[in-house]
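Here the complex is missing a single protein chain, while all its other protein chains stay put.
Order of writing sets the labels: A and B. Residues in every chain begin at 1.
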Amino acid sequence: MEQSLAVIGSHLFLVFGLLALGGAATMVFARSAVHSVVGFLFCMLALASCYLCLGAEFLATAQILVYAGGIVVLFLFVVMIVELSKYKEQTRFQLHTPWAVGLVVAGAAAFIAVFWQTYFSPSAPQALTLDPTLAQGLDVANQNAQAISRGLYADFLLPFEILSVILLVALVGAVVLAKAERT
Amino acid sequence: MPSMNSVLLISFLLFSIGVVGVLIRRNALIILMCAELMLNAANLNLIAFARHSGTVHGQAFALLVMGLAAAEVAVGLALVVALYRKKSTIQVDELDLLKG
Partner (left out) sequence: MSHYAPILLVFLMASAIPAVVWYLSRLIRPNLPNAIKCSSYECGITTTTEAREKLSIRYYLVAVMFLVFDVETVFLMPWAIQMKELALFGLVEIGVFLFLLLLGYGYIWSKGALDWE
């Protein structure tokens, strides 16, 4: 039982990763904006499962809380506010912009070059591992949130406080922008 | 445990789907979602390398990135709403107010 669970667990990451890719592809290529948002939601949930597979339990929970609970709802509200059904996109994609296509092709070429270098060249570097023994500092088994709080509140003091300023600015900015001409 | 290469490959593909979305879609909402997707791909990398290095800093930083993404979405969507009220459209190529 334990053995088979371990084998399934090692493949689960790939399963969830492929699901996330599928959600992302739905998001980009869906015709209606609501379908895009649903694809985004699916992608975020699959990514939360990926985080779980990598032993980041607290982050998986935070991903569901922040993304699935907050950001997707925000996107859905805006989809309903802007009444997309009245303003259909005449052509969905702007593939006619040559530099966009050029950029994508260049990126793909760079990736294939790196991929080739990594796997098939004689001087291929050693693959990095995610051995479970490496994860001791993370206290994966039961205390992931405690470990994160040690890292976050002891070592990342300044980024944390800056984030609170950014959240404040975002809150004020969103209210100012959205309320601008109500009365 | 998944291998590092599979994690990197998945996060690379997610990031490139995000880039492709930003480049080819014209709907401002979907462009914002694609930006979120790219942040998530970066988060996946951070978590994988936190695991690899055995320290927790990558995970703590991913949490900070998540908070930043929330702030970005709040302001970005408010911009989209303000834009919609001004121009009645959210197609990015119809926004040519700055054209000389």
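The definition used in the following text is that a residue touches a chain if its C-beta (ideal position, glycine included) is under 8 Å from a C-beta of that chain, and two chains touch if they have at least 3 such contacts.
Note that this is a predicted model, so its numbers are computed, not measured.
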{"item": "Sole contact to the chain not displayed, among B:10, B:24 or B:74", "value": "B:74"}
{"item": "Which of A:14, A:30, A:104 or A:145 contacts the chain that the document leaves out", "value": "A:145"}
{"item": "Interface with the unshown chain - residue positions in chain A", "value": "2, 5-6, 9, 12, 52-53, 55, 58, 62, 65-66, 69-71, 73-74, 77-78, 80-81, 83, 85, 145-146, 148-150, 152-154, 157, 160-161, 163-165, 167-168, 170-172, 174-175, 178-179, 182"}
{"item": "Positions on chain B contacted by the hidden chain, ascending", "value": "63, 66-67, 70-71, 73-74, 77-78, 81"}
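To be clear about the criterion, only the chains that are shown with their structure count from here on.
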{"item": "Distance from chain B to chain A - Cα centre to Cα centre, in angstrom", "value": "7"}
{"item": "Interface residues, chain B side, partner chain A - complex", "value": "1-7, 10, 12-14, 16-21, 23-27, 29-30, 32-34, 36-37, 40, 43-44, 47-48, 50-57, 59-64, 66-75, 77-82, 84-85, 88-91, 93"}
{"item": "Touching residues (chain side chain A, partner chain B) in the complex", "value": "9-10, 13-14, 17-18, 20-21, 24-25, 27-28, 33, 36-37, 40, 43-44, 47, 50-51, 53-56, 58-59, 62-63, 66-67, 70-71, 74-75, 78-79, 81-82, 84, 87, 89, 91-95, 97, 100, 103-104, 107-108, 111, 118, 127-132, 134-138, 144, 147-148, 150-152, 155-156, 159-160, 163, 166-167, 169-171, 173-175, 177-178, 180-181"}
